[in-house]
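Note that one protein chain of the assembly has been removed; the remaining protein chains are unaltered in position.
On to chain A.
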Amino acid sequence: MRAMVLKEFRELRRDRRTLAMIVFMPLLLLVIFGYAANFSVGSVATAVVGPHADQVAAALPDFFDVTTVDASRTAADAHDLVQRREVDVAFVADGAKARALVDGSNLFAAQAVVSVLNRMGDQVSVDVLFNPDLETSWVMIPAIIGLILTFIGTIVTSIGLVRERQTGTLEQLAVMPIRASTVILGKIAPYFLLAAFDMTVVTLLGVWLFGVPFNGNVAVFALGAAIFLFVVLGLGVFISTISQNAGQAIQAAFMMMLPQILLSGMIFPLDAMAAGVRWIAYGLPLTYFTMISQGVMLRGAPVDSLWLPLGALTLMALLIFTGAVLRFRRDLAPGRGHAAGRPAHHGDHVASQR
């Protein structure tokens, strides 16, 4: 018994990844659930427009964080501000009774706004845009599309690549007359296509089964999804370079997916998170894809209003995908391109100079 326990501890001590999971996972979960697991939105970004904007803005409770007060702007401008997600709610003060245009795609903020406005009585009429019934599924499904892409991109891709390493055929590919870039592209192209197919199916099912609207431009959505796919495929390739077997790949992918599920805004609203945790969320690719998918599908957000998530994902794609591919390439053929210390006798036949 003692020998068995000792052996187990020795093995565990050398399995750094499991050890890290045992130590850091409880800490991570504690931090996430302590600081991020909060459905209560404390304040919402607010705009007030119309001839009586100043009076209405002055009368609003502190819950409304008024960032814009503009008497010259109209109801159409207010709609535009909400659609571009510059604010969570826009008040139109152009008559006897102000109108509140609430962004229903930001579910928890919208619920909080409606609740506060209801307590204010009939001073303001409420118009919930993009998700009038505040359906949870309408907000979740665009985010779940990202989750599915993440699953295929990281777990399935990394397992596919690690299997090749485990069976020794990666070594064989490395010495075949195929360029490293061809091997890598050939390996990930099927996963890219599978993920794209899955995304299409889930989007169509979401629209068909749950009545989720698709108000925006399909091309913008496809662009965001394609960039996001490069990011998650890059993560999958990266995981494969740090994993020796499928178990390790799943473990690493799980450790990368969990924070994304919890912190991307899919479950807990970003606005309700503590500032430190929110900044972690802003470092996660799923956060930005969720912004794009919800923006395009629910709000019909124009491409120029999505420059931040599109730009952030593009930067991540360049860094992660390029880095991962270079690591994989290095693993593929460490002997290629490195001449030995002494020149060879007949250059065209020197393997180490290929």
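Everything that follows uses one rule, which is that a residue touches a chain if its C-beta (ideal position, glycine included) is under 8 Å from a C-beta of that chain, and two chains touch if they have at least 3 such contacts; residues count from 1.
Just so it is clear, contacts and distances are computed from a predicted model.
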Choices "Multisubunit potassium/proton antiporter, PhaG subunit (TC 2.A.63.1.1)", "ABC transporter ATP-binding protein", "Succinate dehydrogenase / fumarate reductase cytochrome b subunit" or "MoxR family ATPase" - which one is the UniProt name of the chain not shown: "ABC transporter ATP-binding protein"
Selected from A:Ala58, A:Ile178 or A:Ala274 as touching the chain missing from the view: A:Ile178
Omitted-chain contact residue, chosen from A:Ser115, A:Thr167 or A:Thr322: A:Thr167
Interface with the unshown chain - residue positions in chain A: 167-169, 171-172, 174-178, 333-336, 338, 340-346, 348-352, 354
